[in-house]
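With one protein chain removed, the remaining protein chains of the complex are shown where they sit.
By written order: A, B, C, D and E. Residues from 1 in each chain.
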């Protein structure tokens, strides 16, 4: 089946003026927009735009476990279902969930678990549905970030929020918040997430090539960026809180 | 994979003498044959030949629901499994049930439900297995008609029988009881079924192009044809009743 | 998808000196090696090399049945899962279990059942996992033979061992213990297994062409070969018994 | 957050029904009144075309993708346009994970049939080289929030996504497909604007655009697709039955609704 | 309507067994007697060949379809003949929906092997153009009523369906397959008439053509396929074991049964 247009990568990922192809500086984030309480039927929900990433997340729980035999007598279970829309990527994705989607679901589950008090909810489940409608670089980091918001929106007790970002390496230099093209054409990708209650890494993956010095520097860049994104998360939660307050206080704007 | 012979359609679907390709008048039915009690292991069964359609139907129920969680505490459930044999169509059908088979199963379920007293059978299921061994035009109508017979044969209380027929449009004219070639090469297909207890339509689908006048006329043609087919259904049930009587009255013929 | 090298069969399967291609006489067995207790996590296990066949077998049971509805109130059930590694054959096998694997599993189940006292274990299951890592001729016979050993190693009461061999026909002559190439290029394949408690055949398949005389002669050859293989089975069991004894008797070798 | 987590109770059922008998609906609409439409297009950068359509609180996002493949042997100069629908569990606790449910299959099929029989997508224009290469157009519908009447929302969002599409134009050269540098746009892909309207029936009362609570208690629904002057597809679902007179009335109503919607939504504005 | 809805009870088991010990069967047959055969052909207009075969109340319908495809790389001039069997739930409450059961796989495989090893279907005649195009013949067996011994009924119906087939003859021209206007018929497709006979064993009693109640209580079965003068396939199933002498006796019996059946049913009459 011939394809008409090749998804070609440019030879260089920095412009002549030293900026990245989308005009960003090395450690500049893409535009990020977050909103909570966007879905009426879920217990909690959030929507996120991050570069071209467009992601909805809904949380249900604590609720009964289906199928039953997955229930744990001594704790609640967390189940994350990460899915990509068929049209969210350059070449149409098949509708059925693939191997990669299962793997990313597992990674996100592992990343979110440390902030939940699952031991307080024996026999129940928390289900997190994440649907990527448009995908760009750093999708799994965006998913972790939006899922933490949706959990908070559901009023589920949490040790803290979780915030994620991907650090990368392009044309031999370290950059913050990889875009899609930088991810594909670049030399390394380091998605990581921080749980704020202990300021430790709860997601850590790496693919590419870095020596020890570069790697250590990347971890520092990640921490810096994560702090900025955390602010945006907090603002999204505050905004809903303010809206609810205004609603209660009646007509007086 | 090259195919040797193309399944080509003729340019005109009326002959010079104004008859249809198979010699029928516009509103003439194909030959229809029905028989009940044809399968010894089912609670009720029926066999139907309608043009080239050859269809077996078996009914089991009321019986336990498998899997259990499908059972409804306040009513019985009706499950219809419509399947085509691999060799029932021009190009071999794959053995696994396809999307179309699931869809037609749902349509037939919706069509039969109104005549059953499911509320009298909480926690149980009625299962209707329909196997098309040879397919021609109007298969879903034939299936509804034979399934109603098999339900009656099983002695399941019913508000009335259900009877179906497809009206079509070929070369700009409305016709009754579409054949396979008329369905594929024609301009419109209107399968519909009538529940006799209220003389209303319990199956109604339409695909093609008709203006409002044509459509209204088609509904009239459908009602006319359905009355004739209903007679054949009743005769098939009577025939079995007579056979049983003769059996009981012993040797005296 | 073009393949580079054809898996071609020689024209003749006997050498000029009357020996078979691998140097064996007509009724000579390939080298066979058996060992029990090779897997620490199973209730019983065995490993077998027979020609190029390399097979591991593990037995779990009696244990709870999963899924529950398969349990029988009046007896235990035996479940055999025969699987080929993707790299065990000339052309890579797909990872998912195929039709052939299910069929062979059923054949082996039928063959082993007669020696077990399943009626003594109501509500439980015995599960036999057989994994062929390298396949040669007579794989199913090798599997039966190694599975009987693993059952014995698990300490499960048995009426007797079961032993199997395949008789074949190549270039018009009957031979014992078909190799892979003799199976593919030969004229007939007769795998059979004997349950020693009654000296009857509990596995019997045949594919190819033989007249009645050839067939009857083959059964005689099978019995002869099976007796030899039985000795090897017994020795494998004895060896473990001796090792355990030595262990218990402490340092004195 | 509205609580639709349980199947609606008998009390609610009676309440909805008794209101309908008085010609009133629980959200204050008239019997034949639709909820508000909201249409956006081209929000998905990765898709060749896309639309986000809200009908009241029901929200559906549809994307268009393409592939180039060999035509079916019996239709050597026709492309293919396929529809898929997914009812995302985030849209409602009523939606389960797993392979497409019957409801999802029905949604895709009814939208598909309404569009197919209207000659809306002219598959002959989707041929690059007879017998060799045609376009396969994928129209994939994702339900983001479920608040009733997915079919009508799915129909409008599919049309809008198709109209808003830009698909690279290919030509046949030296036995392969190469890009001309130009694009096929909505006016090439879409020929007619078939509009589907759905009605619910409870007892003997029929009404337009069922909301979620109405959909959960109704005996059945009927969806009717129409072009300017023709009916192109009908699908009845559920165990309601309809008199012939009711069906005649509803087809007429659908023609009127089609005209009005075509005008109100002005879908051609979404062509690039 | 006979009630076979439960697995047969212990009482029935003992009854069948004690009768068999006296050389009697519950339906009055002798130990080696078959139920009546009834063979029809060519009832399926859409199939290239078809047969409906009854053995007592067991009824099986088999259809033949074809496709044209590329040969396997290692058999560049051979067509393919595949067998599939489906145990329809309408044939018995013992049959469940879902992917092919072990019993269905076994039915298809035993019929397949009996036919394959007899060189019954000569796959070399199914080549249109070496390396390029061969026939794939599908023989699909549907069980319509289950009353025991599906294998023997499946074997006869498969043979009859093949014999009754008319498959368009193709030739290779300008790199594609075109129809010559002629057909391949049964005498090209079928070369030998392998007949399979199945025996049940309960305790140490062996009998022909097990009926459903017998099949449900028996310890095991053995199916033996034969041509005029050769055994071509054997399959033992169930947990019965057989002495070598019993197997020798049964192979001899199968040769006799094959001869008789070939003559009685006269399958070549179904060639078109």
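Everything that follows uses one rule, which is that a contact is a pair of C-beta atoms (placed from the backbone, for glycine too) under 8 Å apart; a residue touches a chain by one contact, two chains touch by 3 or more.
The shown structure was predicted, so the numbers you read here are calculated from the model rather than taken from an experiment.
Shown chains touched by the missing chain in the whole complex: A, C.
When you scan A:11, A:211 or A:247 for touch with the missing chain, the hit is A:211. Only one residue in the set C:50, C:129, C:196 or C:215 touches the chain that does not appear here, and it is C:129. Checked against the full complex, the one of C:39, C:188, C:201 or C:221 touching the unshown chain is C:39. Within subunit A, the residues in touch with the undisplayed chain are 1-3, 6-7, 99, 102-103, 106-107, 110, 113-114, 190, 195, 198-212, 215-216, 219-220, 223.
By the touch rule set out above, subunit C reaches the unshown chain at residues 1-5, 37, 39-43, 45, 52, 54, 56-58, 60, 66, 81, 83, 85-90, 92, 95-96, 127, 129, 131, 133-136.
Operating definition for what follows: only the chains that are shown with their structure count from here on.
Shared contact partners of subunit A and subunit B, listed by label, are D. If subunit B is disregarded, contact among the remaining chains splits them into the following groups: A, D | C, E. For subunit A, the chain whose average C-alpha position is most distant is E. Residues of subunit D in contact with at least two other chains: 100. Residue positions of subunit A touching 2 or more other chains: none. Interchain contacts link the chains end to end along an open line, per the touch definition above.
A list of each chain pair in contact follows: A-D, B-D, B-E, C-E.
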